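One structure is given below, represented as C-alpha cells, and several questions about it will come after.
Apart from one protein chain that is not included, each protein chain of the complex appears where it belongs.
And then chain A:
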Amino acid sequence: MGNITQTIQAVPLNHYILFCAIIFAIGVTGVLIRRNAIVIFMSVELMLNAVNLLLAAFSVYKGDASGQVFVFFVMALAAAEVAVGLAIIVMIYRNTNSTDINVLNRLKW
C-alpha cells in the first residue's frame, strides 16, 4: 500500500492548491447563482471539502499529522452545521412553502 501511493504521487504542491482553489471558486459561484437554499448548502459543503483536501495535502507535504486532525474537526463541524441548517430550512419551508431565498427578505431594512 505504501509503495503504491508513493509511486502514484509526485504531484507538485502548487497543483493541489490550484485544484482546491478551483473547487472553492465553484462553491462560491454556486452560492451566488442558486436561489434554492438546499443547493446553497451543498455549495458550502463543496467549499469545506476543498479546504479539507488542501489541509490533508499540506499535512502530507510537511509530514505533520495535525492537518489531518483538523480535517476531522472540520468534518464534525460540517455535520453539526448540516443538521441545524436543514432543520431551519424545513422550518422555513413549513412557514413559507418554499426554499427560495428571495422570499427570506425579512431581515432587510
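The rule we apply is simple: a residue touches a chain if its C-beta (ideal position, glycine included) is under 8 Å from a C-beta of that chain, and two chains touch if they have at least 3 such contacts; residues count from 1.
As a working rule, contacts and distances are computed from a predicted model.
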{"item": "The complex's invisible chain, by UniProt name, from \"Multiple sugar transport system permease protein\", \"NADH-quinone oxidoreductase subunit J\", \"Dihydroxyacetone kinase subunit L\" or \"Endoribonuclease L-PSP family protein\"", "value": "\"NADH-quinone oxidoreductase subunit J\""}
{"item": "Residues in chain A touching the chain absent from view", "value": "1-2, 5-6, 8-19, 21-30, 32-36, 38-39, 41-43, 45-46, 49, 52-53, 56-57, 59-61, 63, 65-66, 68-69, 71-73, 75-84, 86-91, 93-94, 98-100, 102"}
